[in-house]
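Here the structure is laid out as structure tokens; the discussion comes afterwards.
Every protein chain but one is kept in place in this view of the complex.
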Amino acid sequence: MTALLLDVRDLRVSFPMANGMTEAVRGVSFSVAPGEAIGIVGESGSGKSVSALAVMRLVAQPGRITGGEILFEGRDLAALDEKAMRTVRGRHISMVFQDPLSSLNPAFTIGQQLVDTVRAHRPAATREAARDRAVEVLELVGITEAGRRLTSYPHEFSGGMRQRVMIALAIACEPKLLIADEPTTALDVTIQAQVVALLWQLREKLGLSVLFISHNLDLVAEICDRVYVMHTGNVVEHGDVEDIFLRPQHSYTRMLQNCIPRIEGVEPWSAAARSSTGEVAP
Amino acid sequence: MTSQREPEILLEFVKARKEFVLDDGLINRLTGKRRLLRALDDVSLTVRRGEIVGLVGESGSGKSTLAQAAVRLLTVDEGYVNYRGENLASARGGALKDFRRSVQMVFQDTGSSLNPRKTVGRALDESLALRGLARARRAERSNELLNLVGLEGVLRQRYPHQLSGGQRQRVAIARCLALEPEFLVADEPVASLDVSLQSQIIRLLLKLRNELGLTLLFISHDLALVSHISTRVAVMHAGRIVEEGPPETVLRSPSDPYTRALLAAIPKGIKGRRARRESALLSASAHKEAAE
Partner (left out) sequence: MSVAEKRPLAEASHVMAALQRIWQGARLNWATTTGAVIVLVAIGAAIFAPLIAPYDPIEIAIENKLLPPSAEFWLGTDHGGRDILSRVIWGARASLTVSLLAVVIGVTGGVLIGLFAAYHSGSWVEQIVMRAIDAIASIPLLIWAIAIIGIVGVDSVDIGPFTFTNVHKLLILIGLLYMPTLARITHAVAQVEMTSDYVKARRVQGAGNLAIMFGDVLPNCLSPLIVQATLLVAIGIVVEASVSFVGLGVQPPTPSWGSMLADARNYVFSGEWWLPVFPGAAISLTVIGFNLLGDGLRDVLDPRRSTGRLLT
């Protein structure tokens, strides 16, 4: 049994509000083994994004981690100071966010941002070596003519391409774990499928572990091995993806399942039938 | 099939065209560097009374432009948009007033479709005033409208920021109903809501449609959602309607490649995972064979 790559135990994150501290994450535990793709599913306010940010120690001030352990390869990230954490971020654990437009710095070319990232974690690398690596990762994420595109600015790319660039930035330093927080939510469904396929490919090629966060159960089920379902700061159910998807135990998971309109359920029906029931088919 | 006449055509787009100017400005105008974006490209669409027409399109397809043209927030450059036979672009005075009463719109972003500085009660009162309701009766009618959408009358004192996203959308719907319309254009009405709320709002819309006899033009990027609730589905891409028909037909036997791409891209949950696994195994064994 290989050791877990990421083992989060009883994580608690709180935010000070006008009327006291509010716990956004209330004792959440999840784990990622090497090579696994784990999904965290929940709606807004479930605490899924905050949990992911907590792993990266990027919870927005004045929020704080108020309890639990975040064991990455045995080391508790929650106990690290900021300097040590910076060696982990980008190098061992990387993150991709929802909105690629605001996640990439619009004032710099993507080449500059890639090179900066590479050299931040490998200060000994020469400019040429960093540049070569930048081209390498751009090609890895499927951007053609990568060499030429190094001098392009983020706004010159479409949404889907920008997300690919973000993924390239994230894998540039060969992290072991990639956290993707709603990476496709802002994208069209056709582009979404491409990005998901890309993540799947990268898993295979690079042996990357992925922590995929989304509100879309169908999407998570497509690429993840195990799924955690979160609701108001707690994990209400977790297990193998097939179990969660086909045999949900918790009422919330069942509700999530039922609410998704799926193509398979559409039956030929006359207008009369539709107007009498007015129901959304399960 | 009975031999009754087809229901009356309410909304009709006839070869509608709308272009937007990008890079506008004095210098660009002079040097001819302005670009034109054709948001609606010869669009023809008919919505008859009682129908629920679902329009599916991704970003940039022109669906929002179509929605705005349908409620006359903008007029088309070429072609016609008619409501009950009247050309919207040339409607004036009384005809325009009738149109404004008959057709209402539900917007996507609940945060911005309600004026943040007006209480729910005030927003409803203003709409009822536009309906011509006497001042004395407005409070009572506001309560009725709120109840109709599943909210309590006490919410009239609230500001939009004090409501949840789902509540705001219900208020927006109530505001539409204040005008007692016969036609509702819903432009991505649930896109900004959680999935559990989505089904609630959809159910509400369908309930209201049945109880009040409304006709719906439902616009969304979600093909599956639209297929479930529509009597007819139209797929829009790059300013054109590329596919149209009953939902089953569009889903099972799409004729347009874009529709097929759309269908292929929809996440398929466990089935998608199994398919992916299978194709991965197949290509792995193909590689092995090639290597041998």
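When the chains are written out, they are named A and B in that same order, and each has its own residue count from 1.
The rule is short, and it goes like this: a residue touches a chain if its C-beta (ideal position, glycine included) is under 8 Å from a C-beta of that chain, and two chains touch if they have at least 3 such contacts.
A quick note: this is a predicted structure, and the numbers were derived from the prediction, not measured.
Student: Based on the whole complex, identify which of B:E126, B:E182 or B:D256 touches the chain you can't see.
Tutor: The single option touching the absent chain is B:E126.
Student: With respect to the chain omitted from the figure, which of B:R158, B:K207 or B:H221 is a touching residue?
Tutor: B:R158
Student: Return the single residue from B:M105, B:L145, B:A174 or B:L206 that touches the missing chain.
Tutor: Checking the options B:M105, B:L145, B:A174 or B:L206, the one contacting the hidden chain is B:M105.
Student: If the hidden chain were put back, which residues of chain B would touch it?
Tutor: These residues of chain B touch the chain that is not shown: 68, 71-73, 97, 100-101, 103-105, 107-109, 112-119, 126-127, 130, 157-159, 161-164, 172, 175, 179.
In this text, only the chains that are shown with their structure count from here on.
Student: Suppose each chain is reduced to the average of its Cα coordinates; what separation in Å results between chain A and chain B?
Tutor: Centre separation, chain A to chain B: 30 Å.
Student: If you look only at chain A, which of its residues touch chain B in the complex?
Tutor: Chain A reaches chain B through residues 43-44, 159, 188-190, 192-193, 196, 200, 204, 215-219, 221-223, 241-242, 245-246, 255-256, 258-263, 265-268, 271, 274-276, 278-281.
Student: In the complex, go through chain B and note every residue touching chain A.
Tutor: Within the complex, chain B contacts chain A at residues 50-52, 58-59, 194-196, 198-199, 202-203, 206-207, 209-210, 221-225, 227-229, 231, 246-248, 251, 261-270, 272-273, 276, 280.
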